[in-house]
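Okay, here's the structure, questions in a sec.
The other protein chains are all here in position, but one chain of the complex has been omitted.
Labels for the chains are A and B, by order of writing; each one numbers its residues from 1.
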Amino acid sequence: MTHAIIRSLKSAAAAMVLAGAICGAPALAQDLKIAMSAEPSSVDPHYHNLTPNNQLAKHVFESLTEHDELQRIKPALAESWKVIDDLTWEFKLRANVRFHDGSPFTADDVIFSFNRVPNVPKSPAPKTSYTRGKTIEKIDDLTIRIRTPAPEALMLKHLAQIDIMSAKAAASVTTEDINAGKGAVGTGPYKFVEFVPGDRYVVARNDAYWGEKEPWAKVSYRFIKSDPTRVAAVLAGDVDVIETVPTADAQRLAKEPKLALASALSNRVIYLHLDRLRAESPFIKGKDGATIKNPLNDLKVRQALSKAINRPAIVDRIMEGEAVPASQLVPDSYAGTSKNLKPVAYDVDGAKRLLAEAGLPNGFQLTIHGPNGRYTNDTKLIEAVAQMFTRIGVDTKVETLPPSVFFSRASSGGPDKTPEFSMILAGWSAGTGEPGDSLKALLGSFDPKAGSGSANRGRYSNAEVDKLLAQGLSTVDDDKRADLLARATEIAINDVGIIPIHYQKNTWAAKKGLKVIPRTDEYTFAMSVRTQ
Amino acid sequence: MSGAAAAQRESGEFGRFAARFMEDRVALIGLAMLVVIVLAALLAPWIAPQNPYDLARVDIMDSRQPPGAKAGEGFVMWLGSDGVGRDLWSGILYGLRISLAVGVLSGVLAATIGMALGLLAAYAGGRTETLIMRVVDLQLSMPSVLLALILVALLGKGVDKIIVALVAVQWAYYARTVRGSALVERRKEYVEAALSLGLSHARTVFRHILPNCLAPVIVIATVQTAHAISLEATLSFLGVGLPQTEPSLGVLISNGFQYMLSGKYWISFFPGVALLLTIVAINLVGDRLRDVLNPRLER
Partner (left out) sequence: MLAFIIRRLAQAVVVVLAMVSIVFFGAYVVGDPVWMMAPGDATQEQIEEIRRTFGFDQPAHVQFLRFLADIARGEFGRSYVHGSSAIGLILERMPATLELAFAALVFAILFGIPLGLYAGLKPDHWFSRAVMAGSILGFSLPTFWVGLMLIMLFSVMLGWLPATGRGPTVNVLGVETSLLSLEGWRHLMLPAINLGLLKLSLVIRLTRSGAREASLQDYVKFARAKGLSQGRIIGVHILKNILIPIVTVLGLEFGSLVAFSVVTETIFAWPGMGKLLLESIQRLDRPLIVAYVMVVVLLFVTINLIVDILYSALDPRVRITGAES
């Protein structure tokens, strides 16, 4: 191999002038280059439920319903739908839609895709939770019915997660085939061109697209994980658009005349989970180092800790403005959230008073655990929170772990597979744009069989919250559901089952002359980039 | 420490050695730098305006301040502050402690283990020697950065773990060197004489063979300490070394990486300069030691 390089080096000198002329030429105006902050693992849309995968798949594939930039549902391959009864939905499919290989889109492709999702071999994170329990029936070529065993309030949200592949083209292809381009055939606004793992993902405009045609003839995605290098790439003009502008650079880039920034409040909340499982918590000690009974079981202590956090200071000093103080699990612009909840105000004296009332006037010792490098500025956030707790007398230590270690221990590192830590910092993104899923995972009582409390690493449990939640999740009517979920949220947050800190903002930077329509779901689409 | 070793046998030897060392002005500067750096690290709790690990003292309101800004507590942050409000000057002083401690500790441990195995190999010979030297060869055929990276990635973060990894990548150098010198010494007449006089083997090794192997070990030790400090910083920069909450120089530099482009150069620049000066100082001293002690060394 070295030999080949030596050889190519020799020819390089001769080829330099010529090749330099070709490759050095400015890109065509119709081409778009985007730098992503994370790398997809595959082109197969059913293989790995991972943000970069889903994001790139949406260029090539479409689903029955889609999220708009504010994560509201809009029709896509399904033109319309109706609820026949609580357990049955009927969908009219869009007519005259063709796959990239020219074959027409029909109900068979939908059924094929639904059957493929649970059968992708060795999927590291299958999308089965979106297909489970749903039986599909073909009425005619352009009509299907989906039945569920129980009322499914989130039907339309789930359908947006299932990309439709061509039954003909993808019939017997493996994930590896798809990565190589075989069977990567969808109905989307772009056609798949190539995927070089670790380097780039290229798509080209689908001129036969059923919807509005895209302005970009070719879109190449590059993967640049390192924050400063990604910023440098857009500043140097190597790429046209970057996602996830680092908090450290947002303010400066905003002043940069070459660039235009766009940002949206995301659906990701950063929060603290508190140990509610144990009577004595392993990482909490008295000031003298003695074992004490778990103070986090006292509402006053929980309220004191929440009041001790200076959220505006965190947003300003750590997040550099790229966040908003949080009051609950999902920003209150979403349906199903409570308008009555406000971010808890910073109040050191009030916090100290509450601690004294709880019988702990001198505070206690605590260790907060968190991941290192999973969320924006996570380590610094924990250090900031620890500073603030220390100021009300709760001497706080910080321990950050690599995410793979942290989540494993935080979920089941303790005795009998219980959560190991006393307090953790983590983040949660409401993928469906619905607080229902977030509530169920973070604050629902831990019950693996019911799929409730899957991320409830504090083991908070409140029968009333559980009841309202169960009602809400089986209520198909949007307004009624929103009301039930809002009430559940209020109870759990006022009970300080969780301490919300902030919602992250997502920021994009684009070359002057381009406009990025910001999305709340952290996705970066070529479809969201327009010329001004 | 170098003096003690050499002076053990002949007191005049150290004087000659010191005089030769002093002949080189650059080495003297290096030595002076090293002394200042070590003193600064040792005295950090008294000369640093802030204990950067005490969260009651660090305030996020002081974060990202440029050099010369005033901290909330009133002292001036001459080198600015980092992303959580740590005074960088204090952070560097405390970081130096960690970096130096990691470098020296791992060096001492590696030297002890390496020397023991090297002596054993030279003295025992036969299968033991073959086995030890085979492992040494294997070890040296893997680049240290890669081995350390994989080890630390597997062991997890922490001072103890990184020391284990650094010992693992260093001991073989000592073992190889000591075995080489020991083989030469062993064949010399005085060892034969000692043995035939009925001195115990242990006594022969420790009183006669070992002291004669020390010169090359000292040279290796300086080079390796500098190397270990640099390696620790590299691993910490890659995010697999030391935890961020009690930063070494490498962690400080790594934390500053994200601020590079936004013009807040000081967060990774100053710790980098401190790291560089430390390594250069050690290497300057090591370079001179090599010339003075003049063993035939391969690098």
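As a working rule, a contact is a pair of C-beta atoms (placed from the backbone, for glycine too) under 8 Å apart; a residue touches a chain by one contact, two chains touch by 3 or more.
What you see is a predicted model, and the numbers here were worked out from it, not measured in a lab.
Of the candidate positions B:34, B:96, B:210 or B:233, contact with the unshown chain belongs to B:233.
Contact with the chain not shown here comes from a single listed residue; of A:133, A:149 or A:451, that residue is A:451. Only one residue from A:123, A:244 or A:520 touches the chain missing from this view: A:123.
Set against the missing chain, the residues A:199, A:280, A:464 or A:477 yield one that touches it, A:199.
Residue positions on chain B in contact with the hidden chain: 26, 130, 133-134, 137-138, 141-143, 145-146, 149-151, 153-156, 226, 230, 233-234, 237-240, 250, 253, 257, 260-261, 265, 268-269, 272, 275-276, 279-280, 283-284, 287, 299, in rising order.
Listed by residue number, the positions of chain A touching the unshown chain are 1-2, 4-9, 11-12, 15-16, 19-20, 22-24, 39, 41-42, 44, 47-50, 122-126, 128-129, 175-176, 179, 196-199, 222, 224-226, 228-230, 232-233, 235-236, 238, 373, 402-408, 411, 427-429, 431, 437, 441, 448, 451, 454-455.
Everything below uses one rule, namely that only the chains that are shown with their structure count from here on.
Rounded to whole angstrom, the centroid-to-centroid distance between chain A and chain B, based on C-alpha atoms, equals 44 Å.
On the chain A side of its complex with chain B, the touching residues are 227-228, 231-232, 235, 246, 248-249, 251-252, 313-314, 317-318, 372-373, 377, 379-380, 383-384, 386-387, 390-391, 395-402, 405. Contacts from chain B toward chain A in the complex involve residues 55-56, 58-61, 63-64, 83-85, 156-157, 239-240, 243-245, 257-264.
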